[in-house]
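Every protein chain except one is present and positioned as in the full complex.
Moving on, here comes subunit A:
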């Protein structure tokens, strides 16, 4: 019997030590005792996987934390964990339609729907970053000059930098305070087209609505508790799997919101994972590190904690300072400084150029997999009730 169940394969599923495919070929399951033991090892395996991968994520250097590549790895971890979780659910479908399991899993799927909005908002945020990347490109075009820098080039760079600053400021404003967003259009009438374009961008029907709030979504996603002992027993340990996946999901969504610009980016989110769960430690540690980063003075008012955004902010503000301080005719030392800063900016730019497209693809993938996972899960529950 051919199975094509998983679509794109995930190598981590075979970590079980036996192929998922072979398990599904035998719908007649083992005896009850064996079943319990088998479920335990599945759930343990999931937890070990989560522990291991989050340890990997948390043991990165500070310059890599919350970078585009790190976010990409995080999404990868999420997708893998979700596949494993799906497999566990599928293997234990007989338990699904009984309480308390049915409620636990249905609630999980409800929470996962909130993640879809987050994915859409993140996608918008990435698009916004792309616009900034274009401004950077102009700055580089102006300043990456073979000949001695003249006033014209400096002015050109400054204009692009100003546009960039305003863009990032607008993003900050609209993201932190919902009230600010209902500005009168009149204020922008005289201004250049960039404000209009921002406004229009927000009005895209396939973005999130104007009243959407990332922090509210996170609150909803975080609305669950560690499983009680009687729940664990009644569900043959599956409650632990649901809890594990819920925490992973929450963390991933939270980290995305923390990193990428989106509306109402509140970062208050508590992870109170009981010590009995070994994977809680790396998640807590990551949470702490990210919160520390958010509290840093230079990052407090940022529109997103993504390392590359910091890179843009830093190199842009250095460059603005630098160019402001230039007096013509430009002195050699000043020019040297500018060229150095250009090199810094190039690194940021190149990083974004290669990283953004694949990241956007991953976010879209995550969206679809969340939908698919939920549909299949709910289907299993419904079939169990027949």
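Here, a contact is a pair of C-beta atoms (placed from the backbone, for glycine too) under 8 Å apart; a residue touches a chain by one contact, two chains touch by 3 or more; residues count from 1.
The rule is short, and it goes like this: contacts and distances are computed from a predicted model.
Look at the chain that isn't drawn here: its UniProt entry, checked against "Nuclear cap-binding protein subunit 2", "Bacterial surface antigen (D15) domain-containing protein", "Histone deacetylase" or "Exocyst subunit Exo70 family protein", names it "Exocyst subunit Exo70 family protein". Of the listed positions A:51, A:153 or A:302, the one in contact with the omitted chain in the full complex is A:153.
Which of A:216, A:314 or A:364 touches the hidden chain is settled by the complete complex: it is A:364. Panel shows subunit A; residues 1-5, 7, 27, 113, 116, 120, 127, 131, 134-135, 137-138, 141, 147-148, 150-153, 155-156, 159-160, 192-194, 196-197, 200-201, 203-206, 328-329, 357, 360, 364, 367-369, 371-372, 374-376, 378-379 of it touch the chain omitted from the view.
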